[in-house]
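In this view, the complex is presented without one of its protein chains, the others remaining in place.
And then chain A:
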Amino acid sequence: MPSSPASPIAAPPDAEVLYARLLAQVRSTVAAQAEPPLLIGIYSGGAWLAQRLHADLQLAQPYGVVSSTFHRDDFATRGLHPSANRTALPVPIADQAVLLIDDVLHTGRTIRAAMNELFDFGRPARIDLAVLVDRGGRELPICPQIAASTLLDLPDEVSLALLRDEDVSEGIRFRFDLVSK
């Protein structure tokens, strides 16, 4: 798995390069399975990734979107962030192999909440995790099966935000932004 240099991060990683890498890894994972997994992206960055992966891989089965909102463990202090971030699963999830997709994996708490949310809809056969960036700092025993990159030297007070630009000629383009918390 490629890793970034150990020097402090001055510029955010190139999300398009990482996406190409993620696409290749997901493609070979999907090809290796008899039944292609159900792609489910975590709102919002992971949902964008799932949408684009689904299109690029030309999968027959629609992709799903999962929100971690209802199972967040910081609800009591941070409250609800509502609006359109609702879980939408196109097919029953019971006995399905799921490939859960997110942009950045950090503490693992969002993944835990998203998995709890999925189980509210049924019992999946298995769940694998694919991310664009694994930035370390795990606080729960969660590890990705696919990570397009590993960035272990990001300071805790900086978050990595995936942004999506729509360009008429080039279509959807991703980029990362470094945001101070």
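What we mean here is this: a residue touches a chain if its C-beta (ideal position, glycine included) is under 8 Å from a C-beta of that chain, and two chains touch if they have at least 3 such contacts; residues count from 1.
Everything below uses one rule, namely that contacts and distances are computed from a predicted model.
Undergrad: So which of "NADH-quinone oxidoreductase subunit N", "Aspartate carbamoyltransferase", "Stage V sporulation protein AA" or "Molybdenum transport system permease" is the UniProt name of the chain that got left out?
TA: "Aspartate carbamoyltransferase"
Undergrad: Out of A:69, A:96, A:110 or A:149, which touches the unshown chain?
TA: Residue touching the chain left out of view: A:69.
Undergrad: Tell me which of A:122, A:155 or A:171 is the one touching the absent chain.
TA: Spelled out, the listed residue whose C-beta touches the missing chain is A:122.
Undergrad: Spell out the interface residues on chain A facing the chain that's missing from view.
TA: Looking at chain A, the ones touching the missing chain are residues 67, 69-71, 75-80, 82-86, 116, 119-122.
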